[in-house]
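Have a look at the structure that comes next, please.
Heads up, one of the protein chains got dropped from this complex, but the rest are sitting where they should.
Our next item is chain A:
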């Protein structure tokens, strides 16, 4: 377990050794150096300018430029989305694109696109205006023609020749004044379009403004029309207003403007109307072709942009992140070089140095980068080299707390213990196979799934696919032990050990069974299923098993605390924490485990509750029939004494020893100060390393008191907590047998195909919904709790922080959604 040793180093047990490194990089090669380090992805830069606001930093200008470029790229993306061009997903690598060139290119493209759009908009504007005009001509023509006909017929009746066909044009106002022969007043009219939702208030305002002296006719247009101004599709009404008088005219014009109603000139003359319609139609088709050509050109342009888009956006992101990193550097007083500090794993030293060397060569720098390891008191970040299998398990641990630097990592054990404890609660090999098939699907389609966006729940399942696979495998295993397949037992490993004594015992077979063969070779004898003594038997078995598993896991936790203490060279923790804890736990619950095993082996009838309880209440009393082995009473007395001794042992020595250590260190410091007068060079590092915080004895003591109480009480409550293994396992098997007996078998008994189908459907839904999803979740949570609380509180500090290197591969992951 210690560093080096006989066995190969366990990468996962201890986090990678890290070092704080200072890089002094010449300015000319800094950009390239950071870029290569980003490719490598094994260096975490420290922000040396934390107190500076973002725009006061050295490379703020470049970052602004990058922001501008991203804005342009976003603009392109928007345009592409509008035009329905999708950026090509395969990102092509066309060598090293220069940022400056790219910037120029982007600016050109943007200007071109904007100009293109502006032209297009202008054309579109006149196009939709013409379209509206055409609509007005049509609709208003419809208003006029019947009116004209009736007027003509009236005129004919009156026999009056109408000679006032010619209307007075007022071209500026684009409206006409007509004179009607029958009336001497001049009526003006205005035609146009108004948005439908405003038409009501439009009419109302007109009414108020002209005091009702107007006539408005409206007609709805069936399809939404492109509004020339906003370029959006709007439902509109064609309107025609008749009014009299100049003041009313100006008022109406103002109101039309206010309502965004577009007015169009209109003539009463039918032939002129007809002429205008053809004219407008001609111009419309002309414009259409122009617009189409423009759009074609634009989409071709966008297509080429889309081809490069991914590469560009990646490049800009990269550059931006590089400048962000460069902004964390200190500028040397001479401005010739940048000073960076950061963490890197020791194993990566060579890689980093060669990357830096490459950067120097490639940028033709005269001076190399200085790579200097710094000594520090600061706690380094925690870095595990994990793969896709171990990462999910490490996530489980990290969710509780990231391991302290080089602390024993429970993640190693979690890989096995977590699925195992889960499976103890989820023991059914039928359900296990279902789970396994699901995860197998995820694992086989891994490549496809990992590249696409998934829903919340699917994402979670996919992330934990290896955890679930292990859980499924283990539950197949425990399911075989429990001998349950959707709660049905099978005689997989040979015939049952029990048989009927006589033919009368066929059905429930509770009393009539006798042992006819040797023990069932693996797992639970199938004959237990359905017997009256099944539950008491299984409960006792599972309860005891839970305690055994729990005590084993807690012992593992305490042993790991020993490993930590040994590794960090903390003798006090070994002698005054690990040993008394070991003694305490094993004197009480280790002894209980021993009793359980002895009871299993000997088949004794002793009552273990009674033994344990009276071990405390009256340790000297006679055990009577509860005695399992000779000398048990003496052993119990010894164990009890040891446990009682262990408590003050845990509590008192450690704080006092810590105080003593502290005082010694202070004395040492004063000595070194005396020496310092003689030899200042040697004293310097000494005084430097020793600026410890004040030692507060009462605080340490209270802390230790809490710790001790927690452990002593925890030993009892944690052991009890492991009984959840039994409880959940019981719940699971009972639920599944209920679904099997009360749904499937009941439906079967009706001998009716419909009932059977319904029964099977209910059974399937219940199995999937309740057993496979809900039970999996609950068993998962309980296993999680057992690991976080019962296991990890024995040794795990979990107050470290994660190593987050500057890496380009991570850039793609936080892509905008």
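We adopt the following convention: a contact is a pair of C-beta atoms (placed from the backbone, for glycine too) under 8 Å apart; a residue touches a chain by one contact, two chains touch by 3 or more; residues count from 1.
Here is the rule we use: contacts and distances are computed from a predicted model.
Not every chain of the complex appears here, and the one that does not is recorded in UniProt as "V-type proton ATPase subunit", selected from "Putative response regulator and transcription factor RR-A-type family", "Integrator complex subunit 14", "V-type proton ATPase subunit" or "Mannose-1-phosphate guanyltransferase alpha isoform X2".
Of the options A:46, A:105 or A:198, the residue whose C-beta touches the omitted chain is A:198. Within the whole complex, the absent chain has one touching residue among A:121, A:257 or A:664, and that is A:257.
Considering the whole complex, the residue from A:20, A:209 or A:598 that touches the absent chain is A:209. Across A:74, A:233 or A:532, the single residue that touches the chain missing here is A:74.
Listed by residue number, the positions of chain A touching the unshown chain are 53-56, 60, 63-64, 67-68, 71, 74-75, 198, 201, 204-205, 208-209, 251, 254-255, 257-259.
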